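Just one protein chain is left out here, and the rest sit where they should.
Let's look at chain A:
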Amino acid sequence: MSFLIDTLAWLSDPANWVGAGGIPTRLAQHLLFTLVTLVIAAAIAVPIGFLIGHTGRGRGFAVATSGAFRAIPTLGLLTLVALWVGIGLNAPYVALTVLAIPPILAGAYTGFEAVDRKVIDAARAVGMSEAQIVLKVELPLGLPLLIGGLRSATLQVVATATLAAYVADFGLGRYLFAGLRTRDYGEMLGGSILVILLAIVLEGVFALVQKLVVPRGVTAGLPTDIPGGSSRSRPVMESTIEEGNSNVHST
């Protein structure tokens, strides 16, 4: 039980709350790193996911790539990239972006796919351009699932960002690596707890955002919220609807 006491002691030691190696600084670093990674990953994954969801093409490719990305051990990739680009934050950014892409990609395209094909077809038939369909129909209706993807990506990144400290003096992971080396279990566990708390807070924020972005009309009239969009029957791809799609993309 002593390491619990050590942990409390470490967490409550004022010396650990100040300076460049202090908890606030490292917490801020960790958070910033997580956000930047997510932004990069989203900038890559969201457009691709929308394209797949909108056109209905390339899904198999995306699933396969995501699967391959998921299978890559982050620590291994991190080490590899670090050997190549050197010590510093570049390697962790690359490794964690790779980690974050699959869930965001999945959120983006499932969000788009979940939109009733009939609604999209009608939007096209009354004269919406493809860009308008994406922005005014698919995006608002697919947003909850996209946010869901961002949410799980965030959770993974915030936890795994501890690895950044493996190749740089950075973030909350530093406490884990330093504590491990010096066998300071109080520091290690303290660092872990901070990571967990950060994850929980972010999780809470996302849960709230996810609720807020569900379009009014989608919840209105229903007895309860849609449970993660899963209640939507997978729209039958009516052949005629395919046609409207393919025309536009062939012209």
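One rule holds in what follows: contacts are C-beta pairs under 8 Å (C-beta built on N, C-alpha and C of every residue); 3 or more make two chains touch, one makes a residue touch a chain; residues count from 1.
Everything below uses one rule, namely that contacts and distances are computed from a predicted model.
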Omitted chain (choose from "ATP-binding cassette domain-containing protein", "Gluconate 2-dehydrogenase subunit 3 family protein", "ABC-type quaternary amine transporter" or "von Willebrand factor type A domain-containing protein") - UniProt protein name: "ABC-type quaternary amine transporter"
Residue of A:24, A:47, A:86 or A:215 in touch with the missing chain, whole complex considered: A:215
Of A:5, A:28, A:43 or A:125, the residue in touch with the unshown chain: A:125
Residue of A:38, A:77, A:101 or A:141 in touch with the missing chain, whole complex considered: A:141
Missing-partner contacts on chain A, residue numbers: 116, 118-119, 121-129, 132, 136-137, 140-141, 215-218, 220-222, 239-240, 243-244, 246-248, 251
